[in-house]
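What you see is the complex with one protein chain gone and the rest in place.
And then chain A:
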Amino acid sequence: MASTTTHSIAIPGQALGPTSKYLPGPGTHIHESNLYSSLLGIVHVSQPEKAPGPAKRLTKITPLPPTELPTISVSRSGVSEKREVLPEVNNVVLCRVIRITPRQAVVSILVCGDSVLEAEWQGVIRVQDVRATEKDRVKIYESFRPGDIVRAEVISLGDQANYYLSTAKNEYGVIMATSEAGNTMYPVSWKEYKDPETGISELRKVAKPY
């Protein structure tokens, strides 16, 4: 396990050490091969996981693997986790479908990673990003409906207004849906949700349960 040690308070612009001793973590920046804090908070130094020692007797001479440097980071809370306030490329986000058109579904991003976003950001799932196979047969109204909660991945920062999201993986898609009658439905297959009261099934791009 990576061990974390907590150090003193850092203010923006405070020198933390040379780049030859530490790797830059969140809340730091590099200036002239030195690490400086860029946030107000507490300094954390997390040691890299120890590589397992030589299990077998050495049979040949190889250069030592590059030694992992400890990562230094600055954050306000006691944890050295990255604060996710903005969606970034490759983040997994949870969002609600706002409206659908034949070419795209417009969603509002609510959760990014493990943190609930303070501001609401708008995203778009284009028809070609809904699933990985048979992309030309995808119909948005058979994949999403307004009000659905969708798990998706950020693929681009997009244009001025929207983040571009993709659900082209088994784990991504609708995770909560309500039927036209207004009941919460349960998934029955990779493309169907079923209403427990009326028994009518509706089409969705269903996320594979973890």
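Going forward, a contact is a pair of C-beta atoms (placed from the backbone, for glycine too) under 8 Å apart; a residue touches a chain by one contact, two chains touch by 3 or more; residues count from 1.
Please note the rule applied: contacts and distances are computed from a predicted model.
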Report the protein name recorded by UniProt for the chain absent from the figure; options are "ER membrane protein complex subunit 2", "Exosome complex component MTR3", "Ciliary neurotrophic factor" or "Enoyl reductase (ER) domain-containing protein". "Exosome complex component MTR3"
Thinking of the whole complex, not just what is shown, which of A:I9, A:I98, A:A132 or A:V188 touches the missing chain? A:I9
Residue by residue, what part of chain A touches the chain that was omitted? 9, 11-15, 27, 29, 31, 36, 38-42, 76-78, 83, 85-86, 118-122, 157, 159-161
